[in-house]
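On to chain A.
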Amino acid sequence: MHTSPAKLLILIALSLVILVEGRTVLAFFGINIPPFETALIGLVVIATLVIWAIRPLRGSPTKSE
Partner candidate 1 sequence: MTALFVDEYPAEARLVKATFLSAFIAFGIGALFGIIQALHRTDIFRFIESAEYYTVLTGHGIFLVIAFTIFFLVGLYQWAVTDSLERGPVDIRLSWLWYGLMSLGSLLAAIAILAGFLEQPPMVLGSELRANVLFTFYAPLQANPLYYIGLALFFVGTWLAGIDWFRTWWAWRDENPGERIPLRTFMVLTTMIMWFLGSIGVIVSVLVFILPWSLEITESLNPLLTRTLFWFFGHMVVYFWLLPAYLLWYTVLPKLSGGRLFSDPLARVVFILFVLLSTPVGIHHQYMDPGIAEGFKFIAMTNTMFLLLPSLLTAFTVVASMEHGARQRGGEGRFNWLRALPWRNPAFTGMALAGLIFAFGGFTGIVNAGMNINYLVHNALWIPGHIHAQVGTATALTLMAGSYWLVPQLTGNRLVGRQAALFQVVLWFVGIVFMTNSMFRAGLVGVPRRTAEPQYQGFDYDVGVGSMGELNAQLALGGTLLFISAMLFLVLMLLTVFNNDSEPIVDGTLPPALSGPEDSPQVLDNLRLWFGIAFVLVVLAYALPLAGIAAQSGLFGQDIQPFPVSSEAVMYLEFGLDYVGALVT
Partner candidate 2 sequence: MRIHQYEKLWIVGAMILIVGFIVTITYGSVGLGITMIGDEEETVAPDELNDDEQFGEPRVEQVGENEYAAYVVAQMFIFQPDPIEIPANNEITFHVTSRDVIHGFYVPGTNINAMAIPGQVAELTVEFDEPGEHGLICHEYCGSAHHTMEGLIVVQPEDEFDLTELSAETSDTVSSGEEVQLNATVENGELEPLETTVDAEIGGQTFQQNITVDGNSTQDVTFTVESTQLGVGEHDWTVTVDDYEETGSVEVVSNETNETEGGEES
């Protein structure tokens, strides 16, 4: 794994936070992202993070935490 499960969990959580709050911020500038699309973006981000985390390592193993 590129990162420990714990850090992956926290990265996902932080992404959700950025998504929710970021959407509110964008709304202030007139950019509206509807709920369905927001959820979709969230799923894509989570999937990306998960795939990045679990794809096979190349080279030396990462430091264990």
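Methods note: contacts are C-beta pairs under 8 Å (C-beta built on N, C-alpha and C of every residue); 3 or more make two chains touch, one makes a residue touch a chain; residues count from 1.
As a selection rule, all candidates are chains of the complex that A comes from, given by their letters.
No experiment lies behind these values; they were computed from the predicted model shown.
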In the complex, what candidate makes contact with chain A, out of 1 or 2?
-> 1
Chain A residues within the candidate 1 interface of the complex | 4-7, 9-10, 13, 16-17, 20-21, 24, 27, 32, 34-35, 65
